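Excerpt of the complex: some chains, original placement.
Lettered A and B in written order, each chain numbered from 1.
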Amino acid sequence: MAAISETIVRVNYSETDQMGVVYHGRYAVWLDIARTEHLRQAGFSYRDLEEEGARLVVTDLRIRYRKPARYDDLVRIRCWVRESVPRRVVFGYAIEDTATGTLLGTAETALICLDRTHQLSRLPPAVVRALTRSEDPVRL
Amino acid sequence: MAAISETIVRVNYSETDQMGVVYHGRYAVWLDIARTEHLRQAGFSYRDLEEEGARLVVTDLRIRYRKPARYDDLVRIRCWVRESVPRRVVFGYAIEDTATGTLLGTAETALICLDRTHQLSRLPPAVVRALTRSEDPVRL
């Protein structure tokens, strides 16, 4: 797989606010969608992972908003692994307008792994192997 | 308790859309908030009910939109029981602008009760006793 995945979302009306742009809080969901697809492209279904008892939990979220996204736009979220250690994985994200290529925002999320008993645990080895680190393609 | 409960919500920016009004899909959440408070005012915590293994599941939702709600408005949701039979309860709702008293919308939700094994079951007797039926205060 490519170390940087791409996911496209179409902006729905429910995501806009009365400024006429996408509500800023909505980006956290886009990152979630992109992260799930990144794992899928790396050969993992997060659903399967969770059914096996592991859970990836977001501990840190950081988003920098540059340009607004608008209703009906096709937005591309590029996602990659910035850092992966036994108990923590950090994803980076670049959010772009597909029509113009404009960078709309950048983001980072850190996740830890909890086991069935909600204890901090190591990431499953197969996950670690699949999560190839990548250089940041844009400055976060 | 009064057979008709009242719950106030303040419209947040995240609830608006680019028409400059509250996004219509958001009302389903207001009904949920109002229904939970109705049960609380009747002496039930839905959380406790769920911890005891019962679940109330929405099977039908109907909303009629009359006037838009706007950012920062205080909106009142009146809630009552239209119908309560052993395996089903139907709630009615009137959504009103607190500033003007204008009726913004009306709604109805039907819920059934599932037990721990996800089987259809009777509503717990204490719930049935507490859920006093009321005449509709407005036409739904």
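The rule we apply is simple: a contact is a pair of C-beta atoms (placed from the backbone, for glycine too) under 8 Å apart; a residue touches a chain by one contact, two chains touch by 3 or more.
This is a predicted model, so every value here is computed, not measured.
Assembly remark, whole complex in this entry with 2 chains visible in place, copy number of the identical chain is 4.
The rule is simple: only the chains that are shown with their structure count from here on.
For this pair, chain A with chain B, the centres built from the Cα atoms lie 34 Å apart. For chain B in complex with chain A, the touching residues are 13-14, 16-21, 23, 25, 71.
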